[in-house]
Structures are given as C-alpha cells and as structure tokens.
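A short worksheet on the structure shown next.
Left out: one protein chain. Kept in place: all the others.
Right, subunit A next:
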Amino acid sequence: MSRIAARFKTLATQGRGALIPYLEAFDPDLETSLALLKAMPAAGADLIEVGMPFSDPSADGPVIQLAARRGLKAGATVAGVLKMIAAFREQDQETPIILMGYLNPVEAYGHARFCTDAAKAGVDGLILVDLPPEEADILEQPAQDAGLDIIRLVAPTTSDERLRYVLSHASGFVYYVSITGITGTRTASAEALQEALPRLRAATDLPVAIGFGIRTPEQAATAAGIADGAVVASALLSTLADTLDADGKATDQTLPRVLNQIKDLATAVRAGEKKAG
C-alpha cells in the first residue's frame, strides 16, 4: 500500500480527517524550509504538500506568488527540491509528500526522469496545476511506473460527466478546489462544502481533500470533517512572510510561528468529528 493510502486508512480508523499543510520549497531559503518540513509531522501534519516554485504561477494568488518568488531567489531548482525531499525522508518514512507545481519545470527536467527521481527521493504524489487529464498522457505512464500518484483537482465548475472523466485519471486522493478562483482569496461556506461532497463521493472511492481558501482552525476542522482532509497553504505562507526581516531573511520567529499555527490547526482538526459526507 502507498504511503498516501496507508495514511488515509489509518485516519479513517481514527475517525478523523487529515491536516495537509503546504510549504513552498526554498522559502525563504533551503535551510529554513527543510527545517520546517522536518518539523511539520510533529506539529500535526498528516500529509504535506511541497510547492515547487515557478516563475509564472497563473493559478495562484499573491501570497503563493510571492512565496514562489522568494523560493526562486533562494535558488530553488527541481533537482534542489527533490534533494530536499530526500533529506526529509532520511528521518520520516511515513508522512506522505505531495509535490505541487506547474508543468514546465517538470518538462524541462524530463517527464520520465522526473518521475523516477521524485519517487527515489521519497515523493508520493504529484499535483500539476496546469496538466488536465486531456494532456496528462505524457506523465501518466512514467508516474505509474515510478509508483507516484497523480492527484487530480476538481472544481465547482467540473460537471458530473466531466467528473467521471477526470476521476478516471486520478489516484491517491482527490483535491477539491472549493472555490472558483485563485489560491488564498475566497473561502467556501460549510454549506457549500456539504452540498459539494455527495457529488464527489458518488463518483469516487478515493479520499477527498478540500483546499483553496481554508485559513482558520475552524475552517480546517469543518473541511476535514466534511471531507477526508483540509489543505492549508496561503494562511501559513502569510505567517511565514510576516516573520521575515527587511531583507526577506528568516528570523528566530519564522519556524515557531508557522509551527504553532500548524499545531492550532491540527488541534482543531483532531477535535473535530467526521460527519457523514
């Protein structure tokens, strides 16, 4: 069983959803982001999304755009990101790592080579924002050969018919983009999420995580209760950005503040109960 499947199975037996925090690799520098990554499981991360910086993140809002820019300035490369994951894997064999990014850096690295090297580094799944199933043939076989899940995004705009098509190309879990918009802007209401879930459940047996616009512990608990997991990205990246000094360098506040926020999120998610959804 893959690390992703195993983790969702364990959480299901515990009767709770997953907290899935996001960090941007090399933000604001390799050392800080690796230290943050290593400390995340103890703070309560059940799975972790690691952003691979891209120069033109056209589906992301200002917070992730700035994080990507800091990461690139600090020298992030695809090879560098994979090395960072490998360093994390030396100490943690259980927490699933999902790489999230855009296609072009992967394409420049080489589709097959990327899948092989990512799996070797200890990556479990890929979310490539601008690679819809229609274009995914270039990556599906190499990913499958390497044992990597391709996690599919579905959106409120995805029709029932299209949902079946998209999910026939999904593995690992399903990422429900809860709003029509870019990251870090709006937040979906609990009612909207309640309404959306049955449609997804009817179309897949895969776990469902909700992302885009989840900021507070309450919102995370609600989403993780309704679905099987909650992704929190921009809220954590804003906190990190707030702790940087005038030159954009990490301070002694950077790790503690981001980790405390993850702890608060985890506490709420763990206290929440799973609702039938």
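Everything below uses one rule, namely that a contact is a pair of C-beta atoms (placed from the backbone, for glycine too) under 8 Å apart; a residue touches a chain by one contact, two chains touch by 3 or more; residues count from 1.
Criterion: contacts and distances are computed from a predicted model.
Engineer: Identify the UniProt protein name of the omitted chain, choosing among "Succinate dehydrogenase iron-sulfur subunit", "Cytochrome c oxidase subunit I", "ABC transporter cation transport" or "Tryptophan synthase beta chain".
Structural biologist: "Tryptophan synthase beta chain"
Engineer: From the list A:Ala59, A:Ala87 or A:Ala146, which touches the chain that is not on show?
Structural biologist: Only one of A:Ala59, A:Ala87 or A:Ala146 touches the chain omitted from view, namely A:Ala59.
Engineer: Of A:Leu23, A:Met40 or A:Val78, which residue touches the hidden chain?
Structural biologist: Within the whole complex, the residue contacting the unshown chain is A:Val78.
Engineer: Out of A:Leu153, A:Ala188 or A:Ala224, which touches the unshown chain?
Structural biologist: Touches the omitted chain: A:Leu153.
Engineer: Just checking the interface: what residues of subunit A touch the absent partner chain?
Structural biologist: These residues of subunit A touch the chain that is not shown: 54-61, 65, 72, 77-78, 102-109, 129-132, 134-135, 152-159, 162, 166, 177, 180-182, 185-186.
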